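To start, the structure itself, in structure tokens.
Showing chain A:
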Amino acid sequence: MAGDAREVVQVDSVVKDFRPGFGLRTKRVLHGVSFSVREGEIFGFVGPNGAGKTTTLKVLMGLIKATSGRATILGCDVAQTEFRRHIGFLPENPYFYSFLTAREILNFYAKLSGVPSAGRRDRVDTLLNWVGLEHAADARLRTYSKGMLQRVGVAQALVHNPRVIFLDEPMSGLDPLGRKEIRDVVLRLKREGKTVFMNTHILSDVEMICDRVAIIVDGVIRYQGRIEDFLIEDELWSDVVLSGLSVEATTHIEEAFDARFHGVGERIEIRIRDKDVSAVLQIALAAGAEVISLSQHRVSLETIFIDAVERSEGGGGES
Partner candidate 1 sequence: MKTSVTRIWIIAVNTVREAIRNKLLYTLLFFSVAIIGTAVLIASLSYVEGERIIQDIGLAAIRLFSVGIAIFVGIGLIHGEVDRRTIYTILSKPVSRAEFLLGKFLGLLLTVWLQVILMTVAFVIVTSATGSRIDSGHAAALFLTAMELMVIVALATLFSAFTTPLLAALFTLGVYTLGHLSRDMLALARQAEVEGVKVAATWLYRLLPDLESFNLTIQAVHGLTISPAEIWLPMLYAVGYAIALLFVASFIFQRRDLK
Partner candidate 2 sequence: MIGKFALLMALMATVCATGFIHARMPPTTNADRGDAFVPDPAVASVLSLGFDAALADYYWLQAVQAIGGDTRITAELGVHLGKLIDVVTTLDPWVDHPYRFAAVWLTESEENVRQANRLLERGIAHHPNEWRNWFYLGFNQFYYLLENEQAAHSLEQASRLPKAPRYLPRLVARLRSQTADILVAETFLRELIRDTEEESARAEYQNALDEIEIEKKARFLDRAREAFIKLAGRDIMSVDELLAEPHPLLSALPSPEPESLPAALSRGSVWEIDPANERIVSSYYGARYELHFPSREHQRAEQWRAEREGRDSPPSGPGGLDDGES
């Protein structure tokens, strides 16, 4: 067992090469990914499409083998199987035996995970209730909608009461109500002391429920840390919307205050540091511009996310 005992998931310099065709040419998808998930937290793994989130999760689930590097869950190498009775996994767009009913499939997964027959029926009923599928529990899955399948997927990941739960895009395909329900389920799991690892690109969800995040872009981890740390990482910014600002004044503000300009034509949006607001406003008013609005800019995860993606535009990529 390596590292801090409280770290239930450890990913250490994982590299994954895919061979897309028949040739020997390989495509590197993960460039030495490292991060760790601590016990009891909700960990958000975010990144743009094609960043390597699902690939990382598949390495963790032992579905694909890392080209190099090491991944452990609960101290066990991911190639092993026994520890899996303590983990749950919801794949991206899950699909199940379409001729079976939700109840049958949950029973099946419960049995596979070694849930004793005594409490199994109740456990299945509880989960059907959690994900809001009691009414459709005895219908075959082929009659299910995408969102209903997603709910079966969540239930299946939890049916054996695992300690660590991995969710790949848990909110995809769900209506707003469904998303809230899943968020509640995740928060409930946290209250029960479980660890949740969640792949997503829906940042508002991450902000709302995650304790820590890692941002992956093009197979490289760009940020890793607590959400609060992100949010107070930099100075605070404000957005000023002006009209009729002269070209000279614009250039002056840009050079003097390291401001970012937005917008076309009459209106211009300027993002400046909070401490510069009064100075900029003075210059603008002096130059005969009209102030349309002034608002404090909230540095959200989105900002960091977009920043990370933009910054990596030059570096990283194919090997």
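Quick note on selection: all candidates are chains of the complex that A comes from, given by their letters.
Simple rule for what comes next: contacts are C-beta pairs under 8 Å (C-beta built on N, C-alpha and C of every residue); 3 or more make two chains touch, one makes a residue touch a chain; residues count from 1.
If you're wondering where the values come from, they're calculated on a predicted model, not measured in any experiment.
Undergrad: Of the numbered candidates 1 or 2, which one touches chain A within this complex?
TA: 1
Undergrad: Where on chain A is candidate 1 touching in the complex?
TA: Interface residues on the chain A side: 18, 58, 61-65, 81-85, 87-91, 93-97, 99-100, 104, 108-109, 111-114, 140, 153, 156-157, 160, 166.
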